[in-house]
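This structure is in structure tokens; I'll ask about it shortly.
A single protein chain has been omitted from the complex, and every remaining protein chain is retained in its original position.
Naming follows writing order (A, B and C), and every chain is counted from residue 1.
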Amino acid sequence: MIIVMKPHAKPESIQKIKSVIEAKGLGAHISDGREVTIIGVIGDKTRLQDQNLEIFEDVDKIVPVTESYKLANKKFHPEPSIIKVGNTYIGGDSLVIMSGPCAVESREQVLATAHAIKKSGAQILRGGAYKPRTSPYAFQGLEEEGLRYMKEARDETGLAVICEVTSLAAIEAAVKYVDMLQIGARNMQNFYLLKEAGKSGLPVLLKRGLSATIDEWLNASEYIIAEGNPNVVLCERGIRTFETATRNTLDISAVPVIKERSHLPIIVDPSHATGVRQYVKPLSMSAVAAGADGLMIETHPNPATALSDGPQSLTFEQFDELCNELRPLAALFGKKF
Amino acid sequence: MIIVMKPHAKPESIQKIKSVIEAKGLGAHISDGREVTIIGVIGDKTRLQDQNLEIFEDVDKIVPVTESYKLANKKFHPEPSIIKVGNTYIGGDSLVIMSGPCAVESREQVLATAHAIKKSGAQILRGGAYKPRTSPYAFQGLEEEGLRYMKEARDETGLAVICEVTSLAAIEAAVKYVDMLQIGARNMQNFYLLKEAGKSGLPVLLKRGLSATIDEWLNASEYIIAEGNPNVVLCERGIRTFETATRNTLDISAVPVIKERSHLPIIVDPSHATGVRQYVKPLSMSAVAAGADGLMIETHPNPATALSDGPQSLTFEQFDELCNELRPLAALFGKKF
Amino acid sequence: MIIVMKPHAKPESIQKIKSVIEAKGLGAHISDGREVTIIGVIGDKTRLQDQNLEIFEDVDKIVPVTESYKLANKKFHPEPSIIKVGNTYIGGDSLVIMSGPCAVESREQVLATAHAIKKSGAQILRGGAYKPRTSPYAFQGLEEEGLRYMKEARDETGLAVICEVTSLAAIEAAVKYVDMLQIGARNMQNFYLLKEAGKSGLPVLLKRGLSATIDEWLNASEYIIAEGNPNVVLCERGIRTFETATRNTLDISAVPVIKERSHLPIIVDPSHATGVRQYVKPLSMSAVAAGADGLMIETHPNPATALSDGPQSLTFEQFDELCNELRPLAALFGKKF
Partner (left out) sequence: MIIVMKPHAKPESIQKIKSVIEAKGLGAHISDGREVTIIGVIGDKTRLQDQNLEIFEDVDKIVPVTESYKLANKKFHPEPSIIKVGNTYIGGDSLVIMSGPCAVESREQVLATAHAIKKSGAQILRGGAYKPRTSPYAFQGLEEEGLRYMKEARDETGLAVICEVTSLAAIEAAVKYVDMLQIGARNMQNFYLLKEAGKSGLPVLLKRGLSATIDEWLNASEYIIAEGNPNVVLCERGIRTFETATRNTLDISAVPVIKERSHLPIIVDPSHATGVRQYVKPLSMSAVAAGADGLMIETHPNPATALSDGPQSLTFEQFDELCNELRPLAALFGKKF
């Protein structure tokens, strides 16, 4: 932590800060510059958390020099993590494809989808049983009934299954049926839910919040890991910007940034990022080329009648074609698929 | 709802859409333009929620013409709502000031603050007992112990009290101690929490999400009202933009926009919007002049040692000075304070 | 300037940077922290502009500690500037109102507007003769003919006049007719134009770019002042965000931020910020309460037929009513109007 003083800061102001730092058992390293004086704090800065040095007299600003996330930080865990989900591994040299409908609507829909995506090569079935919807009047999900269909699909096909959870009650239900929990974008800073997901024992897919910085996202993952659950996979799904041509703006740079800052695997969801079916293929290719460890892609037996997000869902034929085109690309990047 | 067809759409494509609309018992009004054909849907468009017309052949786009929120909508409830909280009213011709610390830290801190802000004229005491913090290593709140201090402050001073809730467990605890629940920005689209707050019976202060549009915010309020709880107050607290001079960007236009679209009262939180103490006064004045029904302002007996958000908290003296300057301004706008 | 090294940076890497800094005649102050080493640069950092220390081995990041703008910086010019335009002063204890049509359309329109706004109390007439329009097929302005009408209005009413300039040719024409040049949002980083405006000798109103940070805005003003022209007034007119309820998002916090960082006056343009007529009054009030030195408000004899921005223009009656309501508010803030 660095404290930058205002120009012409009084010696007493500098001395005051030095005393506060030293009173906490920390070192204060003072640099007198031509224009301003800078004070470096040496030692564990968390000891200063009850001292708001920003508002001490003559302080201009505080500059943090270390990240607040530790367990997710590559600096302290240089080897990339590989997360086991069912019989599948996320991270390392495999490319994982999660696919399925936005919302679970019926047993038939889920089973048909599971068989279709498995045939095309997907390893994980997704499907929403608890749907966070902007309007209270939109379809809200089948809840536990939906989870049962997901489990049945898993038992029939051997695919691992993942479902979004939106409350403690949903987690308690989901652990009985699924292999991986998903925390959605709108709940990325629902810290209570993060802690409960951490305690669940299941691996967690953590989607990036619509307006979350990469730093906040890694801090959110820290909530899960700090509960003793290191099995976190990140999912970039688009951030909110001024552009309206796509529903969100896929921040493709997040892939190499995460690879540099964290050991956690990262996958990309081009369906939610764009909201438009015809952009899913180019952005899937793009994500793999940027180094993503996998993709989450929405499919539906009949997108025209889907109860949620139909316009961005692929038909089974479109999904199969996409998988066929992904194969040589994955190979080029040394990924098995 | 309007369906805009692509140029040169085939007559069969147009006919197909007409049939789908009519099969749902709705009317389809076709306008053949010079460049494109437009189809207006007449009737209750929610009947079309399982038909994704966007992906029908030759469809260019779908344009909604009515808002999805109804109960919060001024069109169907033209009179402004006035919400009772303890013995105070929010909305109408009163200016309500909520004040207190970001986080409840101790009994002494809460009681001292309650007495100080009451003397200056505030009507409601705020204080966080459950703190959503970016990092799991930051102070997370005193929980139920904090709620007890708040109730004690209410009993001593007669001020109404408000606390943020972040889970069902927190709501269950809070209803025993406080007069109003707060849903924070990070939980604005935690729909599960919104429903539970709706069921609590207490009035709810709903903060705007960091990247929520005004439309999404009103839809979030709809979740609460749809549970039979019409006592919702909105709080603008800054949105996330590229500007870094302030922590967030206060969207002051939200005040007149909400006044035009909804009957719900709206207050402004300049402390969280800016994150900087010296901007709190000008933005408080600004909010009242824009027509806000109230303010939420952080105060602390000793901001330099506050465990959360100290840099944006006012001292009691600064708060008193602000209240004194607000009084003639409120009078100019016909607001009692 | 502070150089933050990576954890476990090699001593040679630190030594290398120290040598580069000292070779430029600067001082290097090294702080060995528990986790990282920090190097403070002492002296004029511009000497390092051909050394990209970011990419030296083991460097984590570079943190600037001083602003790059000097002439616009309050630190080096603590007294607020007051700018003379015609017979009017902007800054200090006066509230200046600039008003008029978005685009100059005819002699009659300009003269009628000038007389109307003068009667209501405005001091400066605005009117666009060179219009930057998103589409090349929209009305582009009357150019020099428009400037002549503006001058005629000035001669008839005694109002000062301001016009936007978009090229060197436009500046060369405008200096013959107007009292103040306006640089529009889309040209805020047209550095060539800024320099030419600086050389013109006329005071300049510099609008904030749609996605410009306050820092970039002050740096843009520095381009004008560095040409020997200190007469710059800033104009906040909304920034681009995800919110679509208003055309742009008025960043009201920019007013106190500018007042803290710079000595230049700042006015607010609620017409362009919102794009909606009924929000102009509340945001005008809001801007004055936040401490703005003035307002720029669009008026038109008949907004329904305006060739540009009609939906946000006030009628003369609406403008007169606004001025009447602004008067007691200005008085409350010690501003003459």
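Quick notes
Throughout what follows, contacts are C-beta pairs under 8 Å (C-beta built on N, C-alpha and C of every residue); 3 or more make two chains touch, one makes a residue touch a chain.
All values reported here derive from a predicted model rather than from experimental measurement.
Set against the missing chain, the residues C:58, C:179, C:222 or C:298 yield one that touches it, C:222. Considering A:19, A:46, A:278 or A:302, the position touching the chain not shown turns out to be A:278 (whole complex). For the chain missing from the display, the contacting residue among A:13, A:49 or A:241 is A:241, taking the whole complex into account. Within the full complex, the residue among B:99, B:241 or B:271 touching the omitted chain is B:241.
Mapped onto subunit B, the footprint of the missing chain covers residues 2, 4, 6-7, 29, 31-36, 38, 40-44, 60, 63, 65-66, 75, 240-242, 244. Within the entire complex, the positions of subunit A that touch the omitted partner chain are 211, 213-215, 239, 241-246, 249-257, 260, 273-274, 278-279, 282-283, 285-291, 328-329, 332. Touching the omitted chain from subunit C are residues 46, 49-52, 54-56, 68-69, 132-139, 166-168, 170, 186-187, 189-193, 209-211, 216, 219, 222-223, 226, 240, 277, 303-307, 310-311.
Note that in this section only the chains that are shown with their structure count from here on.
Of all the chains, the one whose CA centre sits at the greatest distance from that of subunit C is A. Distance from each chain's C-alpha mean to the overall C-alpha mean is smallest for B.
With centres defined as mean CA coordinates, subunit B is found 26 Å away from subunit A. One inter-chain figure worth recording: subunit B and subunit C are separated by 31 Å, centre to centre, where each centre is the mean of the chain's CA atoms. The residues of subunit A that reach two or more other chains are 240, listed in rising order.
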